[in-house]
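A single protein chain has been removed from this complex, and every other one stays in its place.
By letter and in written order, the chains are A, B and C; residue numbering begins at 1 in each of them.
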Amino acid sequence: MTLKMDVAALQEFLREVFPQVSDDFQIDAVGENSITMRLHVDHRHLRPGGTVSGPSMFALADVAAYLVILAHIGPKALAVTTNCSIDFMRKPAAGVDMICEGRLLKLGRALAVTDVLIYSQGQAEPVARANLTYAIPPETINVG
Amino acid sequence: MTLKMDVAALQEFLREVFPQVSDDFQIDAVGENSITMRLHVDHRHLRPGGTVSGPSMFALADVAAYLVILAHIGPKALAVTTNCSIDFMRKPAAGVDMICEGRLLKLGRALAVTDVLIYSQGQAEPVARANLTYAIPPETINVG
Amino acid sequence: MTLKMDVAALQEFLREVFPQVSDDFQIDAVGENSITMRLHVDHRHLRPGGTVSGPSMFALADVAAYLVILAHIGPKALAVTTNCSIDFMRKPAAGVDMICEGRLLKLGRALAVTDVLIYSQGQAEPVARANLTYAIPPETINVG
Partner (left out) sequence: MTLKMDVAALQEFLREVFPQVSDDFQIDAVGENSITMRLHVDHRHLRPGGTVSGPSMFALADVAAYLVILAHIGPKALAVTTNCSIDFMRKPAAGVDMICEGRLLKLGRALAVTDVLIYSQGQAEPVARANLTYAIPPETINVG
């Protein structure tokens, strides 16, 4: 399957659509059914003790799922998250970026299913895992 | 079961432990195995089109689950979220608070299970539902 | 909203479509956005120690979600489960039926969202909770 958006196109899309958070997120790589992103962790993402907040990791998982779908269907899609299940497994390391490896497991006419693993940069064991489903409006699937 | 923290104690705890977000969240009521909270929606919680962001609703669900547990075990607990599954069902209304109704379904020695419904104020049908599991460190269950 | 199938119609539908398991499940009540069902627990549902198996409870949650949706859209729907998240919270009691209280939280054009609580008959605290999403094929929503 040919990608409809590359790293530069996804990063530009993010800047246009989510200007208030786009500086937090960087797309490292995108490929067939896969994406690698990072969250530039700063004080807004932290909880007492220096740990990255759950909502910040949820946001990273959500944007990675969104962008790996858009890479395959194009920038015009009004896809929305319908479900996310996330497991927080380990305490994030302090003072480093969080890396998110996402997979597109299904791209159907109406639903797309993804999963992600989230790591603290430099650590081998994942901090969190999540799976997310997006609903793709019928009219958008052909226009990307 | 006697509550170990009332609305005022929970609100004060939130202010001490999460000063950067505590103004966003207001506890309306707490009772046996139940809590009602609200998110004061402002521009930081919005996405293009005026909808409340997924991470903001996740954060509301997470804090409601946390506080209904603390109401039953006391303020010293280092409880951490281990799992959350959330369904986004309807578009939130613009310009109103989000209300969260939480239930404590199980308070075990090691795990607590909760679920929540999230509404836009003034609407009868829920915007989102979530279930969250918290791990309770062994040493904290007796100290509340 | 008027129900399109009552208890008798749902039970008959179950008998026609799932003859191999329909004797296991009994519908106690159905109403607007709600259903009460039971699993007649026998040895096939048990694990060593007399506990009801996880797959048996999953099956009960799944059929309750399915039938509360069909009660609202009619018997012709080819609805399929797309997601289930289930928490097992307590050990089921031995030798009694399991009761399932289901709610229809959203009935959209393409997706229906439900949640359930599962009890051992005679016990106040739930054994399990689950939420299930069903996909409703476009052509079936109008034909019920």
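The working rule: a contact is a pair of C-beta atoms (placed from the backbone, for glycine too) under 8 Å apart; a residue touches a chain by one contact, two chains touch by 3 or more.
The model shown is predicted, which means the values in this text are computed figures rather than measured ones.
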Quick one: which of B:33, B:56, B:120 or B:133 touches the chain that's been left out? B:133
Among C:10, C:30, C:52 or C:86, single out the residue that touches the unshown chain. C:86
In the complete complex, which positions of chain C touch the hidden chain? 17-18, 20, 44, 47-48, 53-56, 58-59, 62, 80-89
Touch list for chain A against the chain that is not drawn: 85, 87, 89-90, 105-106, 108, 113, 115, 117, 125-126, 129, 131, 133
Hidden partner interface residues of chain B, rising order: 82-83, 85, 110-111, 133, 135
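To be clear about the criterion, only the chains that are shown with their structure count from here on.
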If you average the Cα atoms of chain A and of chain C to get two centres, how far apart are those centres in Å? 33
Cα-centroid distance, chain A relative to chain B, in whole angstrom: 24
Chain centres from averaged Cα atoms put chain B and chain C apart, in whole Å, by 28
Provide the list of chain C residues touching at least two other chains, using ranges where the numbers run on. 85, 133
